[in-house]
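All protein chains but one are shown in place.
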Amino acid sequence: MIQLLRIELYKIFKRPRTYISFGIMTAITFVIQLAMLTDGKTFIGFAMQGINEQFDIQGNILNGYLVTYIILQSLLVQIPLLVALVAGDSLTGEANLGTLRLLLTKPITRPKLVLIKFFSSFIYTVLLIIWLAIVALFFSLLLFGKGDMINLKSETFIMIMQNDVMWRYAAAFGYAVLAMTTIASLALLLSAFADNSIGPIISTMGIVVVLTILSNLQIPLFNHIKPYLFTTHTIGWKGFFDEPVPYAAIARSAMVLILYTLGFLVTTIFYFNRKDIKS
Amino acid sequence: MKKHLWLLFLCLYSLPVFAGDANELFYALRTKVLSVKDYTADVKMKIDVTYMRIPELKGTLYFKSPDKLRLERHGGLSVFPKKNINLTLVNLIPAGQVMVLDMGYATRAGKKERILKVVPEDDQSNIVLSKIWVDEENMLALRTETTTRNDGTVIMDLEFGNYIPYALPDKVTILMDVKDYKLPKGMAMDYISENEVESKAKASKGTKGSIQITYLKYAVNTGLSDNIFKLKGRNEEEN
Partner (left out) sequence: METIIETRNLSKSFKGIKAVDGISFAIGHGDVCGFLGQNGAGKSTIMRMLLGLIYPDSGSIFINGTEFGNHRRYLLKNVGAIIERPDMYGYLSGWDNLKIFAALSDMKIPAARLHEVLEIVGLKGREKDKVKGYSQGMKQRLGIAIAMVHKPDLLILDEPTNGLDPQGIAEMRALLISLSKDHGKTILISSHLLVEIEQIATSMLIIHKGRKVVEGPVNKLLHPDDSLVEVIIRADSSAVGRLSLSQWQKYLHSTEDTVLTFKMNPGNAPALNKWLVGENIDVLEIRSKHSLEEYFLSLTNDTIIKDRAI
């Protein structure tokens, strides 16, 4: 299994396309950092309007920690796409290349192949998030400095001491890996159903976008289904920036994501195991 | 406005007053308070507002008479109520010519205190009326209740210990009115947890906020430079 995983990772990281994701993420991060450098104060001023009416908050508000948070929030839409680019292509990509039939004429079981694809997508996701942590957190701290972090929720203003932030980011990035792994497993599932690469990537994004909208719509009709949508829980990383940290809610959200991931994975294995390979 | 003030005065005059004494007492108190030209103090600050979750802030508070104030948090953020609700007694005791009304004595927590009502004669002043609970023996204001023109009513409770000669408190609790706060949903993209439900319930209960400042150590009248008050955070520096 380890050997096969190594081969899979070798294939992924030998492919130029893989690095496009890292490049895109770096570019988006830098664009946001640049925007914050030039226009961050207006943005903060706008966001802080409600608070500034009554309180005077002085100091380096727009610091690296806050900018990282803004980047993470903005990348919510993009990261699933980057994850889907690899995970959604993992089975259909082989089918497109014509290598899937060659792979499956080798003494390797299909469930094993799916698991290898899943774990390699997982490792890719981990590396993507680590990279995000480096470019977003490291460069934001470098450009904007340190400071206490403010977190503006719709009805709450939270301030976190700067020496209390890093562990939250570690936890948040860890949670982001879990959330993105759920997306990866969805993309993998769609990849098992499809015969071309674009289909699963677009479908994954479509599902994520539609469900995210449903998760955020303030319509009572959807309130009953919201807790069951994985997109409601993919933003659970934000919980680590709440005070007090809602551990129970985060644990529940994490559990939902784990169940979805396992559900997608088992369905993929089941379906792919019975699929006729005609590509 | 003036018309209303006269009405108010009329009401106040109908109460039992000991104007001479009270005036003396107020001015003596104000002189004592104003004798502190500046101070630097290590403080701990606790902000308790329903929609704010701020941990205890530790820092150094710089004050320079009459109204310069700055909390230095060594790279951290400082949070103050808006400038006109100031955190120091000086700003809650009306300046200039005032009308002092003696409201007699009251006992609070087993302690006999004299109550003064002070109305500034300058009708441009943000302070409309200040009610002061005075410890006559030590010449200290133990509580002020200040009605402001724009910022509602601010109540300040003061506890003294080590710095009685300067009328500098060891602990101050400020109670004030706070308005609701709301950020557009789309901007926040909240992760909904039970905290949210809790805070919503709390928010609907009331709109009073409190700030508690504990002063650990003062350095009084060291001749603080104005520059200290110009050193601000990175954002302000750039402005």
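Order as written gives the chain letters A and B; numbering starts at 1 within each chain.
Criterion: contacts are C-beta pairs under 8 Å (C-beta built on N, C-alpha and C of every residue); 3 or more make two chains touch, one makes a residue touch a chain.
These numbers come from a predicted model, not from an experiment.
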Considering the complete complex, which visible chains touch the unshown chain? A
From the listed residues A:31, A:97, A:166 or A:213, report the one that touches the chain absent from this view. A:97
Which of A:31, A:108 or A:142 sits in contact with the chain that's absent? A:108
Logged for chain A, residues touching the omitted partner chain are 3-4, 7, 10-11, 14-16, 97-99, 101-109, 274, 276-278
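By definition in this document, only the chains that are shown with their structure count from here on.
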Can you compute the centre-to-centre distance for chain A and chain B, using the mean CA position of each chain? Integer Å is fine. 47
Using the touch definition up top, name the residues of chain B that touch chain A in the complex. 51-55, 70-71, 73, 75-83, 178-179, 181-185, 187-196, 199-200, 203, 232-236, 238-239
For the complex, give me every residue of chain A touching chain B. 41, 44, 47, 50-51, 53-63, 73, 76, 145-148, 150, 152-162, 164, 216, 218, 232, 235-239, 242-244, 246, 248-250, 253
